[in-house]
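Sharing a structure with you now.
For this view, one protein chain was removed and the others were kept in their places.
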Amino acid sequence: MNDAAADPLDNELAKARSGERAAFGVLVQAHQRSVYSLALRMLGTRDLAEDLTQEVFMQLNGNLRSIDSNRHLRFWLRQVTSNRAIDQLRRRARLQWTSLEEETQLFSDEEDSDPLLQRHMRALLAELSPPARAVLLLRYQEDLDPQDIARTLDMPLNTVKSHLKRSLESMREKTAGLVPARCEDNST
Amino acid sequence: MSDDIESRMRAALRPVAPREEFAQKLLAQTIVDPPARSKPRDFTAAKLRPLAWWLTASLAASLVLAVGVHRHLEQQRMQQSGLEARREVLKALRVTSQKLNLAYEAVKSQSEKSGV
Partner (left out) sequence: MSKYTLTLLIALLAPGLSWAASGPKLTIPSFAGLAQKASESVTITLDPAMLGMAARFLDSNDPQDAATKDVLKGLQGIYVRSYTFDRDSAYSQADIDAVRSQLSAPGWNRLVETRSRKSHADVDIYIMVDHDRAVGLAIIASEPRQFTIVNIVGAIDLDKLHRLEGQFGVPKLDIDASKAAKPAQK
């Protein structure tokens, strides 16, 4: 399905594929937040996230030929970042994912951010298995639908849905106390 | 309710920017390291024109510029190599630290078992 509006980054991609370094730099700038955030929330520490981000873009550097559009590039970046992060986490089975002592900033500190929810999100991310964590991030950070997530992670659709369902349930339990209590007016 | 929690999760998971220093290093590295070309450049034969004096001057200026650019690129390559070496060192020491950690953990576990 073609997007109605042309993606301006498609031009940059074409230039980058023909060797223009500046164009490759534009692509890096356009996608680094997404890649870094995915890496950070998968791996839990800034250093590991930066390393993974660097590795992903270096791998992209050598694989540009196989990318034919910015949409494809987004898919590729998400796939490579998620899979590499999952592999790393599996190898470091003993790694305690960031605890509250860790000062790594996983979430934005913009004005409308919700620190209590962020704390619950941090706890949720920590308790999820690497694949489940990737599913959650691809859904709510990258806004992918379950079918795209299944394709990205090469995971059965039902497994994706199951991970999402359990994550949502867990999040609801955690945030139950945050829901404002309904005030019942018993005055006469 | 479900929509509300999901939209709050989306808000919490908005992408965050990496550190400025890291972002600059990443960009510098990608610009110094040229991406692979997918197709050869299209060299169309240009019409030959007699060299005008202004063309000669332009060529001379280009040469000076090229030398300057070359030096700049050399410096960038040095920087790139240095940053790469730094990355390698950090990675090597991380691996070393992890393996020492494995041993220390085993030793500690053994000490605890024998009540030391």
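Annotations for the structure displayed:
All chains are identified by letter, namely A and B, in their written order; residue positions are counted from 1 within each chain.
Just so it is clear, a residue touches a chain if its C-beta (ideal position, glycine included) is under 8 Å from a C-beta of that chain, and two chains touch if they have at least 3 such contacts.
Keep in mind the model is a prediction, meaning the values are calculated, not measured.
The chain not displayed touches chain B at residues 79, 81-83, 85-86, 88-111.
Touch with the hidden chain on the side of chain A covers residues 43-48, 87, 91, 94-96.
Definition applied: only the chains that are shown with their structure count from here on.
Distance between chain A and chain B, defined via averaged C-alpha coordinates, is recorded as 21 Å. For chain A in complex with chain B, the touching residues are 16-22, 24-25, 28-29, 32-34, 36-37, 40-41, 46-47, 49-51, 53-54, 57-58, 61-65, 92, 105-108, 110, 112-114, 117-118, 121, 137, 140-141, 143, 168, 171-172, 175. Residue ranges of chain B in contact with chain A, taken from their complex: 1-2, 5-6, 8-19, 22-23, 26-27, 29-39, 41, 87, 90-91, 98.
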